[in-house]
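Shown below is the structure under consideration.
Heads up, one of the protein chains got dropped from this complex, but the rest are sitting where they should.
And now, subunit A:
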């Protein structure tokens, strides 16, 4: 109670003071969880505007009008009505600036979203609230989290160049700074951020057809342009030669990712015979989970089944699926994936 009263009292005290009351008005607009939300700014919706009159609707045919105009050679001067985004960015001082990416006239514009995916709706209505309940950690009032000390190493020494230098990462090869596990609130409920498909085809070093088939399959499945990657080093054991193209990936976000996961979970995985689930050892400790599909499992995707004959059967690759979430631990990420319908088996990696 006292906590709530404080701002009012502060405001009253400020009023009594001779100092100008800067934030007097603020407490009036404060909203508690129990009070009603502010009403909408616009009282009427533009959708409630009555539709145009009957004859206006009937007589409106934009195609016929345009054809009539073209027949009479009375076309609108194109230069005046068509805008073209500049092909090159010439700096912020150039008078011809490109429009923002969200503008359809921009060269970088990408249309979308095209739908509200079912998985997204389920997440919003059911999964998010359940995850919050499941991972909630109660701290009694008065609890203050112990302070985390500096995890980066200081530069110790006499050198004057050590001043204001960025701190050093942990010592040792392969050591990384683990993510902090913040207490769960409604703001940091784990969600799926990206899904990456990765297909390694070392045979492509001899015959590039493998690479083309893998790329086509990945594009068909994911609806995203596939990106090919070169081998970075010579690895004799795997037959890799530096600089040769060996793998393709495609990275999905938002709607594509949701659609892909829904398809995978509801259509493909149930069709696989004796699929045990995602291995419990999966997870990098930073909220990303991955598992693999074999070539004949990959062929079960409806996009490939529909024209299976178009792909040379020996060249269909397997792939790895990495689901990236913004969870900060394996446990939370696994909870999220279990909620959307991916089972785990074996020893769990925590």
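Basically, contacts are C-beta pairs under 8 Å (C-beta built on N, C-alpha and C of every residue); 3 or more make two chains touch, one makes a residue touch a chain; residues count from 1.
Just so we're on the same page, contacts and distances are computed from a predicted model.
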| item | value |
| --- | --- |
| Per UniProt, the name of the complex member that is left out, chosen from "Translation initiation factor eIF-3b", "Geranylgeranyl transferase type-2 subunit beta", "Large ribosomal subunit protein mL46" or "Glycosylphosphatidylinositol anchor biosynthesis protein 11" | "Large ribosomal subunit protein mL46" |
| Residue among A:44, A:73 or A:133 touching the omitted chain | A:133 |
| Residue of A:73, A:148, A:185 or A:307 in touch with the missing chain, whole complex considered | A:307 |
| For subunit A, the residues touching the chain missing from this view | 1-3, 5-6, 9-10, 13-14, 33-34, 47, 51-52, 57, 60, 62-63, 66, 104, 109-116, 118, 121-122, 124-126, 129-130, 133-134, 136, 138, 140-144, 146, 306-307, 310 |
